[in-house]
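Before any comments, here is the structure.
The complex appears here without one of its protein chains, the remainder shown in place.
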Amino acid sequence: MSKYKEYFNQKELKRKPYSFSPIREKLHEIIFEAETTAGKIFDIALLIMILLSIITLMLETVPAYYKNYKTVFLTLEWIFTIFFTVEYFLRIYCVYRPRFYIFSFYGLVDLLSILPSYLTLVIPGMHSLMIVRGLRLTRVFRIFKLDAFIEQGNLILNALNDSRRKLTIFAMTIIIMVSIFGSLMYLIENGINPQFDSIPRSIYWCIVTITTVGYGDMAPNTPFGQFLASIIMLMGYIIIAVPTGIVTSSIIKESKMYPNTITCKNCSKEGHANEAKYCDKCGFEL
Amino acid sequence: MSKYKEYFNQKELKRKPYSFSPIREKLHEIIFEAETTAGKIFDIALLIMILLSIITLMLETVPAYYKNYKTVFLTLEWIFTIFFTVEYFLRIYCVYRPRFYIFSFYGLVDLLSILPSYLTLVIPGMHSLMIVRGLRLTRVFRIFKLDAFIEQGNLILNALNDSRRKLTIFAMTIIIMVSIFGSLMYLIENGINPQFDSIPRSIYWCIVTITTVGYGDMAPNTPFGQFLASIIMLMGYIIIAVPTGIVTSSIIKESKMYPNTITCKNCSKEGHANEAKYCDKCGFEL
Amino acid sequence: MSKYKEYFNQKELKRKPYSFSPIREKLHEIIFEAETTAGKIFDIALLIMILLSIITLMLETVPAYYKNYKTVFLTLEWIFTIFFTVEYFLRIYCVYRPRFYIFSFYGLVDLLSILPSYLTLVIPGMHSLMIVRGLRLTRVFRIFKLDAFIEQGNLILNALNDSRRKLTIFAMTIIIMVSIFGSLMYLIENGINPQFDSIPRSIYWCIVTITTVGYGDMAPNTPFGQFLASIIMLMGYIIIAVPTGIVTSSIIKESKMYPNTITCKNCSKEGHANEAKYCDKCGFEL
Partner (left out) sequence: MSKYKEYFNQKELKRKPYSFSPIREKLHEIIFEAETTAGKIFDIALLIMILLSIITLMLETVPAYYKNYKTVFLTLEWIFTIFFTVEYFLRIYCVYRPRFYIFSFYGLVDLLSILPSYLTLVIPGMHSLMIVRGLRLTRVFRIFKLDAFIEQGNLILNALNDSRRKLTIFAMTIIIMVSIFGSLMYLIENGINPQFDSIPRSIYWCIVTITTVGYGDMAPNTPFGQFLASIIMLMGYIIIAVPTGIVTSSIIKESKMYPNTITCKNCSKEGHANEAKYCDKCGFEL
């Protein structure tokens, strides 16, 4: 988003004297901004509409409800779709640079939220894809100015990003482990226990076990199978400590990185250590 | 509680010369205080009564017991209710400012502990609400002067409060994730597996899976469903590291905040061990 | 143990000239010490005997094995029991102060390892208690001089001891939570779902769920029950972070406490901070 804005601002500076009709300006204010009362009301109304449309979509799949309220669901679905379609085109209409909006993250999500409804007219069974609408709910952060939330969210993302490589190695190790143990289990239980009838299914069982999910749709029958399963479980119990350790270590590091608000008066660098006396970027006294 | 006390003390100072009858004074000492032997015995007896009333309440719902001991349960229930009712009115009678007690946390809990019994006379089936009595057990901290426990409990609460925003974002992310994966699972398993007959139920399955609970009342049947389930499980396994990392980081921070405040008078070094007698930087006596 | 030794040494100093017959001395060396070859062989043989006796005990309970090898099991059991009985009396015979041994931890465990066999002659079905023999295996640490292991084990115990209060509060909170949610679940599912037929069983279900065990022997049927279950699961998922955070924080603190081997030359205090220049107990320069 920031890159887009940067590019936009840059262009904007060159051909500044933009003049939309007052209606388009007003519309832009209502739809895209949340500073005015009208803008805020529109955004909250939109959020409620999105939520309702998702709930409708989910309840529609409940057989008991669908049988009794088929027409209600169909009507509601089209009301939401038409509302979102109108909204989508209004957005294109009142934005300064439609192309930027259309290809932005929110623009694509907005389009994907309405497309499936129309696609169902051609290809049946597509409308379940409308669940994509859920992504529109992330607008909530923008509306309520949840900057503190975004900051904290970024901290988590940074921590996860920081431990990306460790977690990848961990995931690969787990995949290799479940493959080997799954195959071993197949060798042990196959023939005796009809549940372990193939290596892929045995690997599935091993994942269910090592992650401590344990459905119980598959469970070892033979004493030796139960013995191996016990070892796998105990390993899973200890191994779960690894990703936790990785992420915790990163979160602690990230939390320490933004502990104060000391900003260098010379180069305005932020994120200094608490005991720092000089800016570590420009050497200026803090 | 502390705010209430503060306010109370403040008022108390203004109109001090309170004089209750000796019986009311004595009653207050027994019921509200735990310094005297009588007060301690009353408090412990009360705790045992509360515990017994909760156990009675729970056992009452066991069909086998209820059938055989119906009258015993009914008798016990009314004995406890009458005891707690008398206690409640005695508390109001002997407290200096009844209104403060009635609207305090413990006052409301005390009221809610007896109300359901009387309500059952009017509306049947309400007496299960008496489980609220469990909250009365928190008095245990007061009686045994478990200040150290309260301090530690506050540390945990502070840590949770400190990581409130991160946990909220995490919970929201999980909710969005389970909605998307639940819907995907519905698309894959619906029609083949009767267990995945609606999106809400598929989301329920996804929560059961991602939290590693794994009842097994619903489990994917199709190979592709099992493949997606495996990915969800592995994600859940790694994702559980996030709240742990958040809370651990906060608890470490909170624990560090109250280590001690010993500062060397010579070199003003902080962060000494609790049992330190000399500054470990300059050797000066602390 | 150290206290016992201290006391023992103290007494020993007073009436030193102990003189056992050379056989008793030799026996003591073999049975109680592991410095000589004979002592080591005895200890390893003992460990193997203990392990074998436990395995025998466990396999004996497998119906298929018991039916076919009843006499083998009975013979083995009495061989082990007689061996351990002889060993027990030899220990009493050759130790300097029998009373100290008999009432020491190992003395009591040794007695409890043989008693159940004899008790079965009087009261049948008692011999399952022989599982207590497992505790004898902890001798392994002594034999193999696993001091480093003991030190690390102590670190964990110290960390757990340090977070004792926090974990107690956490456990109490969980117990209150599962009582309330279990009761709520009973109110919702009772009558519709025969599995939730009493509050104690509903609480059992709630524990199974919140700890993410999830057997699946009980699972909610009603949509609202599944909704509440989802909330409980997500809470359990996040709440598991609390004990982890508590213990991790303590282990980090404990690990930091013994990071180096700096010992004060003056007062021989250990466990100084890495950057310490002066002993914080006596102020002596390190």
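By written order: A, B and C. Residues from 1 in each chain.
The rule is simple: a residue touches a chain if its C-beta (ideal position, glycine included) is under 8 Å from a C-beta of that chain, and two chains touch if they have at least 3 such contacts.
Only a predicted model underlies this, so the values are computations on that prediction, with no experimental measurement involved.
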Contact set of the excluded chain (shown chains only): A, B, C
Hidden partner chain, touching residue among C:Ala159, C:Met185 or C:Ala229: C:Ala159
From A:Thr56, A:Gln152 or A:Thr209, residue that would touch the chain that is not displayed: A:Thr209
Contact with the hidden chain (one of C:Thr85, C:Ser113, C:Gln226 or C:Ser250): C:Ser250
Residues belonging to chain C that touch the chain removed from view: 54, 57-59, 61-63, 128, 131, 134-135, 137, 148-149, 152-153, 155-156, 159-160, 167, 170-171, 174-175, 200-201, 203-204, 207-208, 210-217, 240, 243-252, 255
Residues in chain B touching the chain absent from view: 212-216, 244, 248
Residues of chain A (touch criterion as defined above) contacting the omitted chain: 165-166, 168-170, 176, 179-180, 183, 186-187, 190, 197-201, 203, 209, 212-216, 219, 223, 226-227, 229-230, 233-234, 236-238, 240-242, 244-246, 248-249, 252-253, 272-273, 275-285
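The rule we apply is simple: only the chains that are shown with their structure count from here on.
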Rounded Å distance, chain B centre to chain C centre (Cα mean): 30
Rounded Å distance between chain A and chain B, as computed from the means of their C-alpha atoms: 32
Whole-Å separation of chain centres (CA-atom averages), chain A against chain C: 44
Residues of chain B whose C-beta touches two or more other chains: 170, 200-201, 203, 212-216, 240, 244-246, 248-249, 252
